[in-house]
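What follows is a single structure, and I will ask about it in a moment.
Left out: one protein chain. Kept in place: all the others.
What follows is subunit A.
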Amino acid sequence: MPRLFKSSETQKATMLVVRSSPLLRRNPIVASSTSTQCCSSQRSSAARASFSSLPHHLARKNNGMVNVFVKSTKVPRPPVVSTAVLGKPKLKNQLKQGWQGNLLIDRSAIRMNDDTAQNSSSHQQPHFSYAGNENIPVTSKLKIVRPGDDVPRGIWPAFRMMDEQGTFLPTDTDNNSATNASLANNSSNNITPEKYDLSQLQSILTYQYPHFTNEIQSSALLTPSKHDYPDTHSTNTLLRAHRQMIRLRKMDTILHNAQRQGRISFYMTHHGEEAIHMGSASALQPQDYIFAQYREAGLLMWRGFTLEQFCNQCFSNDLDLGKGRQMPVHYGCRALNYQTISSPLGTQITQAVGAAYKFKLEALALSKPEKKTDKNEAAISIVYFGDGAASTIDFHSGCNFAATLKTPMIFFCRNNGYAISTPTEDQYAGDGIISRAPGYGMAGIRVDGNDIFAVHAAVAEARKLALETSGPVLIEAMTYRQGHHSTSDDSSRYRATEEVQKATVVSDPILRLDRFLKQYGWMDDTATAAVEDEERVAVLRAMEVAEARNKPKIDTMFTDVYHTKPPHLLRQEEALKRHLKKYSIPH
């Protein structure tokens, strides 16, 4: 793509270029920030020209924000919190040195749900953009829009608790920004982990951010476990989430490389979406059924699936729970209520409705006579899918069934900007996936998918609502797929590397949590590096063990097709075994 910018001399040429460039078309804000701050004047003129000549449908889609935003980038500091700001070299340096959390924030327009704020100061609203998505306005108010509620005008705002710097959003009523920022700043200097534990952090956060009291107090992430976690040997839930995000990242990197070396046949990374996994998994109960797509291994990890088990599956060895039948990353575990992945997209969505219907009947004690379900045992089903799968027939059927039949469940859309190579603008014309919720008559909320606290709070709230109302909730988490679609894909052929780099540097969920922890003195560069090192070693060890094991026995080839083997399968099995024996074929 960059090559296209360079060739643009006349405005006519620029228009053509812009129309054919996914980067600019989808993400003018990124282009605008680069143009004003750090890039060549040639590129800048191309970008500017592009905004005046945006296709009509995009201008409408963005509700005029594109032009407004170009204006706002010219406003002197303090700047609006957005990726645009972070594009500055100075701030990047600041990040490298360790974020101090003292960025001045224009807080006059944080609450998007407030109509007055929306109307009066829309040009000052904070937005975020993950390059693959449009500019999303941000709200700090956790509000699930229920059927019958007023639907947000324009683009649905995304709920966010923590910004890119790992600082909680301040309240909009507090005009003195210095207090919180300085407290955070001080805390990083003065407070050390030895001095307070997770519950105390919870109290501190509640004190600092009273407008998040509910979210903080009810957050399982900020609540210590009653027992030590077997993998971390500590009760600190938040640090476990941090460690598991790193573990998942390390596992991805190593197994991805293993595929490149020809040691496994296939792999799919989760880079950039770790906050969705750990954030939502920690907000669910173990009895909740998870119907995942294929990029949700973190949920299994949170529930206790070990690195060895992941590796067993990827190496298709005899300990693989799936008996080596499926391609790598098609994990599943009944004991952990995680349905085995199937490759066809969207098929899990309607199935989740069926499971949720079962839970609804159980709650009504219809299918469990003599035993009224305990409130704490009540289960929901949660189904994950991407922005591409939301175009399938099953998504439509599933949403319509769930809303009509009133099943307690969560539809969780990971909008990461791409379906393999197809950008979201080629996928749908409306405002993402969330705007469909009111149409189906279901509740919905959009959330910043790289903010682990926001994802957690949204899922916890959605779960509560689903059970209370016995109905579905649609969550759209805005994120960015940093890696390739799979090992069979090369994303550099359809998206600019700088787009990816921006997402990796600016909005990476692990970095963001890392910055948060650093502010409170729980992590520093050394500690993070130590965690990374430990996890890397653990993954390597698990991989070596898994790789050395044997393949599953041939007997498993014919089992589980039917509950009991019918005669024709018995016969085919015998024939195969005879053949293997006759020609001494190892098996």
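Points worth noting:
As a convention for this text, a contact is a pair of C-beta atoms (placed from the backbone, for glycine too) under 8 Å apart; a residue touches a chain by one contact, two chains touch by 3 or more; residues count from 1.
What we mean here is this: contacts and distances are computed from a predicted model.
Protein name for the hidden chain, per its UniProt entry and selected from "3-methyl-2-oxobutanoate dehydrogenase (2-methylpropanoyl-transferring)", "Exosome complex component RRP45", "Bardet-Biedl syndrome 7" or "Vacuolar protein sorting-associated protein 35": "3-methyl-2-oxobutanoate dehydrogenase (2-methylpropanoyl-transferring)". Among A:C333, A:C413 or A:A496, the one in contact with the hidden chain is A:C333.
Among A:L361, A:V505 or A:A538, only A:L361 touches the chain that is left out of the view. Interface note for the absent chain: among A:T171, A:T206 or A:S397, the touching residue is A:S397.
Across the entire complex, the residue among A:T347, A:T469 or A:T504 in touch with the chain not shown is A:T347. Looking at subunit A, the residues touching the absent chain are 220, 225-227, 229-230, 237, 282, 284-287, 289, 291, 303-306, 308-309, 319, 321-323, 325-326, 330, 332-337, 339-340, 342, 344, 347, 349-361, 364, 366-369, 376-377, 381, 393-394, 396-398, 400-401, 404-405, 556, 560-571, 574, 577-578, 581-582.
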